[in-house]
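Note that one protein chain is taken out, while the other chains of the complex remain in position.
On to chain A.
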Amino acid sequence: MTSELDIFVGNTTLIDEDVYRLWLDGYSVSDAVSLRVRSGILEQTGATAAVLQSDTMDHYRTFHMLERLLHAPPKLLHQLIFQIPPSRQALLIERYYAFDEAFVREVLGKKLSKGTKKDLDDISTKTGITLKSCRRQFDNFKRVFKVVEEMRGSLVDNIQQHFLLSDRLARDYAAIVFFANNRFETGKKKLQYLSFGDFAFCAELMIQNWTLGAVDSQVADMDVDLDKEFLQDLKELKMLVADKDLLDLHKSLVCTALRGKLGVFSEMEANFKNLSRGLVNVAAKLTHNKDVRDLFVDLVEKFVEPCRSDHWPLNDVRLFLNQYSASVHSLDGFRHQALWDRYMGTLRGCLLRLYHD
């Protein structure tokens, strides 16, 4: 006796959260069944393995049918085939678009193209995430990217509108899209200590301050591309380190203000010129695409690592950066105060976030 056909269709579509998770994680039906058995469900419910198998198959089939709709979440809301309560719809969407930290760190800043897709095999091996799940996550990134790439208006709003994600997840996707578009390098060894959250935090600051949208909210790509004019202007900051008097003045202003307040004052004093050169040079180089990509590498190399090797406490870093940015306003010879604030305001936030072990 073999079961040829075995289905269950409810007027309200039954969604089992646990099975959904297993499906999203890319487990095959048989793997999912054995995982469920291990969870002790048979003992709790008195069911048999055959029942579990049938139930799992059924849910997988439902999810498979829903997947097409999940690719365009508004469709899920308007379709008539599956009657699903709104809270469940939201859960389905949210979980479908959720991603693994380990996975996103691997592809963050990479071009979302076919070539990368081939690397998914390696990522799967490296992270232990099933290939199927990697594909789903990668395809989600790509799908969101394609849809919002050319759109006007706020990136987060667009994502939310077209994919009906929660605010937090939409912000994460905004970061992913932003990174993918600007191809920021995140995979270098010295960047491995950074979490996706660190990058997403920086992305949000940069989107808010450094993109076209920060100036004009009516242009296409406004939140995705950096403001080219702004990057061009950043060259002007170079005088802060090129002009020897200015640099000295800047240093003395900072040192005066911080004397006695910093535990690492002497180290700071000794390193001031290097640090300042580092930060200003990063700005000046941002006209080249390649240097834009290396932004995070540079920040870590030029600022985070030197400070860390001198064991600056986070609070000292904060005091220093605050003073460092603020003191420029007292430099009479320096005219690009607004530019400096736009640059340094964001950079200060980023650096504080990046500064940890």
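Basically, contacts are C-beta pairs under 8 Å (C-beta built on N, C-alpha and C of every residue); 3 or more make two chains touch, one makes a residue touch a chain; residues count from 1.
Assume contacts and distances are computed from a predicted model.
The subunit not displayed here is recorded in UniProt as "C2 domain-containing protein 5 isoform X21", chosen from "Trafficking protein particle complex subunit", "C2 domain-containing protein 5 isoform X21", "Protein YIPF" or "Cleavage and polyadenylation specificity factor subunit 3-II". Which of A:S34, A:Q79, A:T116 or A:Q208 touches the hidden chain is settled by the complete complex: it is A:Q79.
In the complete complex, the hidden chain is touched by one of A:L70, A:V107, A:V148 or A:L169, namely A:L169.
Of the listed residues A:V156, A:V177, A:L226 or A:V317, the one in contact with the hidden chain in the full complex is A:V156.
For chain A, the list of residues touching the undisplayed chain reads 1-14, 45-48, 50-52, 54-55, 57-58, 61-62, 64-65, 75, 77-83, 85-87, 89-91, 93-95, 97-101, 104, 156-157, 160-161, 164-169, 171-172, 195-197, 200-201.
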